[in-house]
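Every protein chain of the complex appears in place save one, which is left out.
Take a look at chain A:
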Amino acid sequence: MTAIDRALPAMRPVGVRSSPLAAVAPWLLGAAILLALPFVFPSRTGFTIMNAIGINVVFALSYNMLLGQGGMLSFGHAVWFGLGGFAAMHMMVAIDKLALPVPVFLLPLVGFAAGLLAGAVLGWPICRRAGTPFAMITLGIGELIAAAGLMFVTVFGGEEGIKGDRVVGPMLFGLDLGPQGGVYWFIAFWVFAAALAMWAFTRTPLGRLSLAVRDNPDRVPFIGYDPQRVRYLVFMVASGFAGLAGGMAAVNYEILTPQIFGALTSGNVLLMAFIGGLGAFYGPILGAVLIVLMQSMLSDYTEGWQLYVGLLFMGLVMFAPGGLASMVEGGARAVRRGDWRERAPAWASGALAFAVLAAGIVLLVELAFRAHGGGALRLAGLTLRPGDAMGWIIGIALVSLGAGLLRLLTRRGHDGDTARPA
């Protein structure tokens, strides 16, 4: 748990005194980005990727409600995502079959309700424990539901999954959900609404108390609150929002298979939240964007993309436990203090060292992939064959150089830019 403990304290004491404008500005910016994106990336691929990002943003934010806000490390968050998704999917099928007057646009609410309900029922035993036992129980529940998903074919469709058609029922806001571009506005709406709701949650008395429980659960009973109850309620709400993301996925993909319950989904959301940063509300958003982009762009070029995600995760945990958000915060703080000019060289050299190291690792990994009957690696006019020593030598040289530089830099500059005092 040490890595998590190191990642958590970065959570800013939420500015009780921040001006109304400072509170609204990020939301205006977010809305502007959501409105502008379709015009910047109007391609079909663009919409596919952006819709996937949107779903994962909500999913990752719901995960951080659990981990960043409540200090609960879950290995089974896919359960609520999947159950919400299947509930929405069945509703979508019912809208079609029974001609229900329910707009498909509102299906994420069905997902939310299903997630909340499932979280309330299963969360009752799960939340009786905290810390490592809690994590283990969520792992068990995840495996259990994943296995059940394959067994109950009528509910989850077996290997085939359940299919639906989103162009059914009444339209809302005159939005045609047929084309990917139409789905984008559906996703954008729910991303914004869900993010706003989850942010509002952090400001409620329960949200504040869950920070207290995360910080020091032993003290909480002596200020009148039952920490177990606090955890349980946060767990329920987080499950609800995971279910909402699942509902978005049902509408977007029009097919769900029981695979959705698997450890891969649960692991991915953990990675997104962690890489983005647990300490800031927007951290998981950054993580979701980055991971989905890596997934969809890198997977065209290399089979190794998952390996790179893993390496990125390790690198961040070791060098910037606060994730991407802590780097953003560090930069913002330096700008506010006005000493970013003095720090810029250190950042630049750090980034350079990382880039060199990463280039070396990528080169070695890609060569290794090709060692077994693959072709040559063509890079910047250079043709490197796994059979020749040249590529390996360059790779090892880059890795040594990058690692050496990093070591030099971290030894010199313990100025606490990425790792803050607890």
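To be clear about the criterion, a residue touches a chain if its C-beta (ideal position, glycine included) is under 8 Å from a C-beta of that chain, and two chains touch if they have at least 3 such contacts; residues count from 1.
The definition used in the following text is that contacts and distances are computed from a predicted model.
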Legend entry - Hidden subunit of the complex - UniProt protein name among "Gluconate 2-dehydrogenase subunit 3 family protein", "Threonine kinase", "ABC transporter ATP-binding protein" or "Tryptophan synthase beta chain": "ABC transporter ATP-binding protein"
Inset, instruction - Kindly state which of the options A:R44, A:R128 or A:R208 is in contact with the chain not pictured. - result: A:R208
Legend entry - Among A:L21, A:V40, A:L98 or A:I223, residue touching the chain not depicted: A:I223
Inset, instruction - Taking the full complex into account, find the residue in A:V121, A:V167 or A:A200 that is in contact with the omitted chain. - result: A:A200
Legend entry - Sole residue of A:V237, A:I260 or A:A273 that reaches the chain not shown, by the stated touch rule: A:V237
Legend entry - Residues of chain A (touch criterion as defined above) contacting the omitted chain: 8-9, 11, 13-14, 16-17, 200-201, 203-209, 211-212, 215-216, 218-226, 229-230, 233, 237, 421-422
